[in-house]
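Step one of this worksheet: look at the structure below.
Our next item is chain A:
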Amino acid sequence: MVSAIFIIVVGLGAAFALGLLKDSWRNGAFALTMAALAVMSWISISWLGALASGAAQPTDILTAGVQPPFAINLRVGLAEAGLLSVITLTGLLSALYLRDALMQQGRRSMAVLLIAIMALSGIVLTRDIFNLFVFFELMVISTGGLVLLSDDERAIGAGFKYLVVTQVISILLLVGIIFTYHAQGSLNIDDFAAQPLAAKGAGLAFFLLLMALVLELKPFPANGWALDIYESAHPGFSAIFSAASGTAAVYAADKVLATGGAEWLPLATFIGLFTFLASNILALRQDNDRRLLGYSSVAQIGLVLAVIGQRDILGDQFLYIAGGILIAHAVAKAGLFWISGVITRRELTAWTVLRLNPPLVVAFATFLAMLIGLPPFPGFYAKWELAHHLVAEGRVAVLVLILIGALIEAGYLFRWFGLAIKREAPVARPKYAPGKVLVIYAAALLGWYAGYRWGALSQYDNLLQAMPLMVALGFLLIEGLPARIKNVIAIAALCVWFWLSYGSFDPLQMIFGVIFMIGGAVIFLASFHETGRRLGFYPPAMLMYAGLAMLIVAESSFAFFAAWEVLTIGSYFLILRGKKSEPHALSYLMFSLGGAFAILLGFALAAGGTAPLAIADLAQVTGAVAPWVFVLLAIGFMTKTAAIGLHIWLPGAHAEAEADVSPMVSGVLLKAGLYGMFLLLMTMGRQHLFGVDLTYVLLWIGALSALLGNLMAIFQEDAKRLLAYSSIGQMGYALFGLAMMNHLGWLMALMFVINHYVYKSLLFLSVGGVAKRTGTRDMYRMGGLIKLMPLSFIAVLIGIITMSGVPPLSGFGGRWIFYNAIMTADARLPMVLVFLSGPIAFLYLFRLIHTIFLGQLKDEHRQLKDAPFWILLPQMIYVAFLLGFAVLPGMALRRVDAYIGEHFTEQGLSWEGLTITSEFGYWSPVQIMIVIGTIFTLLFLLLLALNHKAQWVKQFNIVYAAERPFRPETTHFAWNFFAPYRRALGFLLAPLVTRFWGAITNALHETAEFTRKLYTGNGQTYAVHVLVFVVVLYLVAGGIS
Partner candidate 1 sequence: MITIAMTTGFVLILIGLYGALTNTNILRMIVSFTIASTGVNVVLVSVGYMPGRTAPILDDAVPVGSATTSIIDPIPQALVLTAIVIGLGVTALMLAYAYRLFRIRQTLDISKIVELKW
Partner candidate 2 sequence: MSNIPFVMALLLAVAMIAAALVAVRATATVGAVLAAGLVSLFASVMFLLLAAPDVAMTEAAIGSGLTTFLFFFVMGRIRREGGGND
């Protein structure tokens, strides 16, 4: 093992040696630089490997052959080795990335780069406070030099501002150092720990020292200078500035904080959280990509500082958590800055150009996911552990603030991703320098590798070894294949996964498993319709299904939460594919992540410690915390089922998705939320908060969702939106059934789970097929399609019969169980609401037939054919299934009924032959079928007899008799069909919820807009900010002495 001091020796030696080379011999100089950086990286990594595997012990390196504190000593432990690896690797890759700029500016700039990396390594290694100052100054000055690599002349101004501010910081630092030295009699950081700072003035000295170090972390609001650098510097350098400098500075602050004792930690927590939240809010208003990344960097470092503030409770997990966040941030931020370097313009929408190079999009998504802490990246594990530690120690407020900040961060990062994916892209594919692109890919791979390592280190399963996830990720590798081949593989994967796992399913898991896997596979049949390669469809779709697959088999809260996030992120990418779905996908993601954070918080509360929690153990949660766990988990699950109040993402997301995606996210994905609710109610049962039975609240939410969802659906002109709103109502029914907390209620909820999957998939597919043919989703642009699209018509007909719950199809079964169920419950008012919403569903469902298939055919639709075969095929499967299920509901429900019977003592249903009996009556599907069939046949024959003289009349097209109307919808008979109802019930539809969430968003944006005026751009003002920061904290801390 090579001593770590050689990192410094090699860096310096190479920098000095560069001076000996001829200025013109730049290739040689560059080679020397790269070689030196490679050696530095190699030393760091070999230490990291040895320390991590236990082959080496943390080592002190003495200089001058004298023991500390009398001479400077350096230390390499696991943390140091990890950070050194980050720093040197960032340096190495950035140097490669900066090749052109370095070659142009010559060996001097290469020497500056080498010294910068050397200095950052020194900051990490040294255990001497004044030595730290020297390395800090080296970092500052080399930053001043590297800023010059930019082509942007504004960088000079930014560099100067930076120097001004660092002068102020240096003054504070030196004063702090000398008085700390006076109090301690030593400059060695480890000696501070041994002797508490008791001497008079020592506290203030330490405060100044700490402030200086913290200021290097660019705390809000004393960070305008850093943002200016991020905006104007060469992205290759910004990567270093963010990933390496930030990392080193954080570690310096940590080193000193660790010695100061616990009383300083709240200060760090406060500064960190404040910075994290404020910078994330500020970033909301950024249009400049690099400045946005700057804000995000500042925020992330703030987060790490906040985590450092928790080191008193994190114990030996501290390194895992803080390191996870720090490394994820370093890799992601470096990667994003590197990407920004291959993009020529600075507005966020310029990133659309990435689409012409799909692997770069994957890299982009990887970095974003790492930043936000999504699985399977280190930040995810860190977030999980952190949440549990914080909750275990009662620091819930800190956790909540962190989660809010993370949510805001996800908001602007994914808005950006949405812009890049959905806005118009340039046509010409730009030529990227291969070296630069290679560096970006290297960073992405490192990110995945870090995720793998963190997974291996965690006390839970390594997510990257979970088979479904591996399969989903495998689709990234076969993106080049034709869509149909990938489709076959996808279907096979779902079936195989089901086949492998169904043996261990209980009946509940079985139902959901069939829907998720087999149901998913059926919907995939429709995807055969797509030709070409269909880039970017299969990986997210399979990611979603992987999440679902992992969700069903999840036994621990960790596995459940990981699966939840996986399916969320997969479905987000999937929804984003729709033509106009950019804002809706974002709102979906925001709600889902918010819900996920609620779940995280709930699980953490339930666990009450850091030991893994089995889902089944939720039942053991008691005491004051239990209702809160219930509330949080329920909110989390209800964001997925789009319960009223949390529903505003759904209509857009479901309606704007592609034809075969809508059934996936509606028919399949919504059930994940119900599955969660099932588990929650099954384990935790009735909980009371402030004396209120929470299931009673759920009952109300379910009833309101059912009523309002249906009500909103009737006023839609867009067929898919109509179906989407109806899903809100349908999920409301299911929630209502669950919340009744009795046998029949649950059975009904399960019935809804099955039925909703089938008819919503069916309807979305058929409407999607029609929309594909007609080119519109607006029903008033359609009409009279019955003869042109007969199969679609049959599908819709069967679908709406089932859905509206009239006999003879299985929807009626659902209704029947439902009516039985509510007779056993005693919540009258919500029950009335639910009753009311039944007929309302009729109103809109009937429009699907009436407006689309009946009435006048539009002139431009005369040549239409029925929907494509592959879109029809699954519809026909569903039709067949519905007919079968109508006759034989017992085939699925019977076992479930028995299973539910384990949870509820009261009488369930009795199943005899084909007849089902409850205490209120019986239901024999076959009899009903026969009766209804007979009535229908009789009526039909009667009509034929009465109308035997009827003759076909050519349609008389009035629409185009005169000029083309300005607003074609106003001439359509079915437009605004339910206007009278709107007048009567419109008040119920005031978009209160939308306004509420809109107001929150606006408030955040306004705050951002107002606050960012702080950053006047004047370097002197920034210096004032720095002083204000210190002085205010000095006052807040009560005049430390």
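If you want to know what made the cut, all candidates are chains of the complex that A comes from, given by their letters.
Side notes on the structure shown:
Convention: contacts are C-beta pairs under 8 Å (C-beta built on N, C-alpha and C of every residue); 3 or more make two chains touch, one makes a residue touch a chain; residues count from 1.
In this text, all values refer to a predicted model and were calculated from it rather than measured experimentally.
Note on chain A: across 1 or 2, the candidate touching it in the complex is 1; the others do not touch it there.
Listed in rising order, the residues of chain A touching candidate 1 in the complex are 130, 134, 137, 140-141, 144-145, 153-154, 156-161, 163-164, 166-168, 170-171, 174-175, 177-179, 181-182, 187, 224, 227-228, 231-232, 1012-1013, 1015-1020, 1023-1024, 1027.
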